[in-house]
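Omission of a single protein chain aside, the complex is shown with its protein chains in their original locations.
Chain naming follows the written order as A, B and C, and within any one chain the residues start at number 1.
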Amino acid sequence: MTERTRKEGRERGEEWWSTEIIEMRPGMIRLRGYPIEDLIGRVSFPAMIWLMLRGELPTEAQASLLGTALGAAVDHGPQAPLIAIARMAATCGVGINSAMASAINVLGDVHGGAGEQALGFFGDIAAAMDAGQSLEDAVADRVDRFFARSGYVPGLGHRFHPVDPRAPRLLELVREAARQGTVSGRFADIAEAVEAAVERRKGKRIPLNIDGATAVIYGELGFPPPLTRGLFVLSRSVGILAHAWEQSQYPDRNKGPLPREWLWAYEGTPERRLPEASEP
Amino acid sequence: MTERTRKEGRERGEEWWSTEIIEMRPGMIRLRGYPIEDLIGRVSFPAMIWLMLRGELPTEAQASLLGTALGAAVDHGPQAPLIAIARMAATCGVGINSAMASAINVLGDVHGGAGEQALGFFGDIAAAMDAGQSLEDAVADRVDRFFARSGYVPGLGHRFHPVDPRAPRLLELVREAARQGTVSGRFADIAEAVEAAVERRKGKRIPLNIDGATAVIYGELGFPPPLTRGLFVLSRSVGILAHAWEQSQYPDRNKGPLPREWLWAYEGTPERRLPEASEP
Amino acid sequence: MTERTRKEGRERGEEWWSTEIIEMRPGMIRLRGYPIEDLIGRVSFPAMIWLMLRGELPTEAQASLLGTALGAAVDHGPQAPLIAIARMAATCGVGINSAMASAINVLGDVHGGAGEQALGFFGDIAAAMDAGQSLEDAVADRVDRFFARSGYVPGLGHRFHPVDPRAPRLLELVREAARQGTVSGRFADIAEAVEAAVERRKGKRIPLNIDGATAVIYGELGFPPPLTRGLFVLSRSVGILAHAWEQSQYPDRNKGPLPREWLWAYEGTPERRLPEASEP
Partner (left out) sequence: MTERTRKEGRERGEEWWSTEIIEMRPGMIRLRGYPIEDLIGRVSFPAMIWLMLRGELPTEAQASLLGTALGAAVDHGPQAPLIAIARMAATCGVGINSAMASAINVLGDVHGGAGEQALGFFGDIAAAMDAGQSLEDAVADRVDRFFARSGYVPGLGHRFHPVDPRAPRLLELVREAARQGTVSGRFADIAEAVEAAVERRKGKRIPLNIDGATAVIYGELGFPPPLTRGLFVLSRSVGILAHAWEQSQYPDRNKGPLPREWLWAYEGTPERRLPEASEP
């Protein structure tokens, strides 16, 4: 975008910030070529998200499935660091946007990256199938590889939920969408084959989690893996905002992680004096 | 939420983080009392946002109007600081969540606060009407006050757009929703009366802008002013993500604000030497 | 900086980012006019901070007093929200810079603003003295005003420490610096007069806290109040980094605010079903 041409002056400056997303002139705003006033009231919010990210409008059935995935992951409670952060930040005299920013900022590789890894894994299986492998073989090969490496397969299992109640419901909706021709159902097949392969190896069922289930939807809808982290940010921002807002209705100031009358345990060096400080 | 009772031990710790938003046990997630698996696929994404923020489900007509407001404000291009920030951040080797956080963080009083101010202004007029004043008087009094103080009335006028193309379309949709009984149309009346009052004083029309138009919708739907800044964050996050994502597809590294071969102008003290440095 | 002239093209772009802080050409970097290679190894880190913020080099005695204030406020433990945030963020798979950013971001009006308010208060008294009022009268007038308004005087008292051990030591150092002619001692006089005036009104001593004590130093050194929030960020960033770093040495992932086996208390609506969900 930035090095291709060698314009000069203002034209060069304007090219430095070029984009394919939005065109603007006084009194005119177009998103991906569509006049904004045509879009407003004609396409749903999830369809607008899709248009902005993908460049084309989805069908409303696709948009609705996207909205379902976004709605399913809005919150997992204040024991998640990002929600705790949003709530504490809301007591520190910053705007609600800043409370949200501090929280969104920690949706890093460990938390925000789980769906991305799951979709990368499922997409890799899909690619192997495109290259001629059977579903069973493609899954078996890749599950073996993960077991050899770490014993951990992305998109399955949950520290807290024996069965994540969101996952089977989301899969059900993908199956329904497949029956209606909205999606192919291929990523649902892959996810279930992965579940089965892991069960055979472990001797117990480790069910799909929310990251795996939303990865199935995002995969069915054609989103590339790294973009799904961004979709998760959009989704979880709703819970972040709800918690920051609820907290801001209370009078707490500088809310810490533990009740106000508690203290952390100190486990460091016992009291000592500076060498010079011990002199008279 | 935190000082009311004096429980002890674990119970005290758990109370410290109490919330009315989400209930969780292994295998169970409820949002505002509703099992998550009931919500998934049954309510739209904007309805989920509403439920999380307000505690009750909206009608789908209300949710749709909320989604329209959210969709209308997703982007205003890379000359806005927050979009430029998202794009630069995306070239610095941080996750897309962090690029989004750096950008969301600047939706402060100057930018993110405009809708909040507009809704506060409109709501103040509505309250005066509830107390018995006529629309005309309530508007005239408050517009006078703003003119006396700053000459600036929140929600009207745009630096760039003579007429913001989003605003009249949004007002049209509010009028339609009023005809269908989804909203009362009261904030639309107020906004138009404000426009007219300002026109009388200035001798020229200063039309409603996007902040004023979305404030009308949020007011019609019953959102309190400070929460609208949070809604704006949810909305603009879509544009932030789209721009961060587009930028991340290019090879730029450490993208600066000006073309790479340009430099800023230096306007400070001319070269000088440390006193000691000039000694032999 | 931005609207004064109407240059065009590249020159206009470069002017848009003009600064008095740094001048650069290939192979040349000057800070406030000084070649960087002259500064390196010749001025201390606090002196560099001063030069960057104020435009002139301090004496090393001044720089040392600045360094003392910066060093005194580096940490107040993980029950402060910003330290808890830094530690939780460090377990989420983001860079240490992002963990620091999420934490620094919450040094808002409630926490980071306390020193700014204290210095504003002390500076207001100093200005009244410049206008001819006696120390006693200037203090009495303003303490009365604060008592009438909120009962709260900035820079005094601490929720946790009966006497903040940092404050008397810092005051002692200001007195020493005054004896050596580094500072005038005027803000120390003001702070002590404020303490005495509050004691007379309340009937008990409410001693200077760290915000008040560092405000004295920053005032003595001539820093404007809003800049002291930035100095506090530089100072507390050290503690933020230390805690983020210590936490990153542990294997925790997605560390929440409470022990892993605890849950928050839910205080919201009891379980309920969607209207449609109850149908067969």
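Here, a residue touches a chain if its C-beta (ideal position, glycine included) is under 8 Å from a C-beta of that chain, and two chains touch if they have at least 3 such contacts.
Bear in mind that the values here come from a model prediction, so they are computed numbers and not experimental data.
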Residue among B:68, B:91, B:182 or B:237 touching the omitted chain: B:91
Identified contact with the non-displayed chain, of B:6, B:149, B:204 or B:253: B:253
Options B:55, B:81 or B:226, residue touching the unrepresented chain: B:81
Those residues of chain C which, in the complete complex, touch the missing chain: 1-3, 12-13, 15-17, 19-22, 24, 26-29, 31, 35-37, 39-41, 43-49, 52-53, 64, 66-68, 70-72, 74-79, 84, 87, 95-98, 100-102, 104-109, 112-113, 160-166, 168-170, 172-173, 226-227, 229-231, 233-234, 237-239, 241-248, 250, 252, 255, 258-260, 262
Chain B residues touching the omitted chain (full complex): 8-10, 12-13, 77-82, 84-85, 88-89, 91-94, 98-99, 101-103, 105-113, 253-258, 262-264
Residue ranges of chain A at the interface with the undisplayed chain: 1, 10-11, 13-25, 30, 32-35, 38-39, 42-43, 55, 57, 94-95, 97-98, 101-102, 105, 257-259, 262-274, 276-277
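Going forward, only the chains that are shown with their structure count from here on.
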Chain occupying the middle, per Cα centroid: B
Most distant chain from chain B by Cα centroid: C
Centroid spacing, where centroids are CA-atom means, of chain B and chain C in whole angstrom: 28
CA centroid of chain A to CA centroid of chain C, Å: 34
Intercentroid distance (Cα basis), chain B paired with chain A, Å: 21
Multi-partner residues of chain C (each touching 2 or more other chains): 10, 13, 94, 98, 101-102, 105, 257-258, 262-264
